[in-house]
Structures are given as structure tokens and as C-alpha cells.
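The block underneath contains the structure these notes are about, expressed in C-alpha cells.
Here the complex is missing one protein chain, while the rest keep their positions.
Showing chain A:
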Amino acid sequence: MKDFSEKIEKQLYFKGFRLPDIRSILRIQIQICGIAIVAALCTVWFSVWPITFAIGAVIATYSFFSVAKFIQQIILREYDRSMLWGMLFRFYGRLLIVGVVVAALIVKAHVPMMALVSGLATSMVTMLIWMISRQNERKTKEA
């Protein structure tokens, strides 16, 4: 499990996530998303709820991944005009994709709302987990 976490963090580093805190938050989010997908695939024959939850988790992960990448690119990289246009295009493209997918799921597919909202809330859960673990680390260091 530790190796797997390290592998995810390595991949994130190569993707341009230079800040360790952000990498660890994203790692937790990706792990939660992966667990949700596996659980959904295992229970897809019984209910629509898990697959909707997994889709919500994937949307939350994608959204958080894009925001984190966008902000890091803004702050840490040198500007040039083409990069700026590319970043803006990707940012608004991502917003459009998330909006269209959520609208299609709710309006066309009539998925269970509570499952979708719970899946989207996984990013909040991730941040809570990260904050708690960080506080625990601090306490351990102080002790």
C-alpha cells in the first residue's frame, strides 16, 4: 500500500505537482476514487447507487486535479502568451465538461441524486482526512 502511494506521488510529481501537501491531498483523493470505482464495479449488478457515487468521485477528483494544476501553473511557472491561452482554454473546457456531465447524469440518466452529491463530496472528505492527519503529525512532532 505504501509503495502504491509512493508511485502515485511520483506520477503526480512528474505531472508537475511540486508542492508536497497538494500531492498528498491528491493522492488521498485518487485512492478514495479508486476504492469507489472498484466497489462500484463489484456491485454494479445490485444497484445504480455505487456507480453513481463512483462517477461523482471521479468528477470531484478531476475537478480538484485541474484546479490544483491550474493554480500551480499560474504561480510557479514563467508566463508566455501561448501557455496562458492554453491554460485558460483547459480551465473553461474542464468547467464545461463537468457541467455537461452533471447535467447529462441528472437530466438524461436520472441517477440517484444523493449518491452523486455524496460522490462529489469526497473531495471535502479528503481535505478533512488530510487536515486531521496533518494535525496528528504536528502533535507527534511536538511530543
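Please note the rule applied: a residue touches a chain if its C-beta (ideal position, glycine included) is under 8 Å from a C-beta of that chain, and two chains touch if they have at least 3 such contacts; residues count from 1.
What we mean here is this: contacts and distances are computed from a predicted model.
With the options "ATP synthase subunit c", "histidine kinase", "ABC transporter permease" or "ATP-binding protein" in hand, the undepicted chain maps to the protein name "ATP synthase subunit c" (source: UniProt). The omitted chain makes contact with just one of the residues A:42, A:88 or A:103: A:103.
Note on the undisplayed chain: of the listed residues A:38, A:83, A:96 or A:113, the one touching it is A:113.
For the chain missing from the display, the contacting residue among A:38, A:71 or A:88 is A:71, taking the whole complex into account. Touching the omitted chain from chain A are residues 19, 21-22, 25, 59-60, 63-64, 67-68, 71-72, 75-76, 98-99, 102-103, 106-107, 110, 113-114, 116-118, 120-121, 123-124, 127-128, 131-132, 135.
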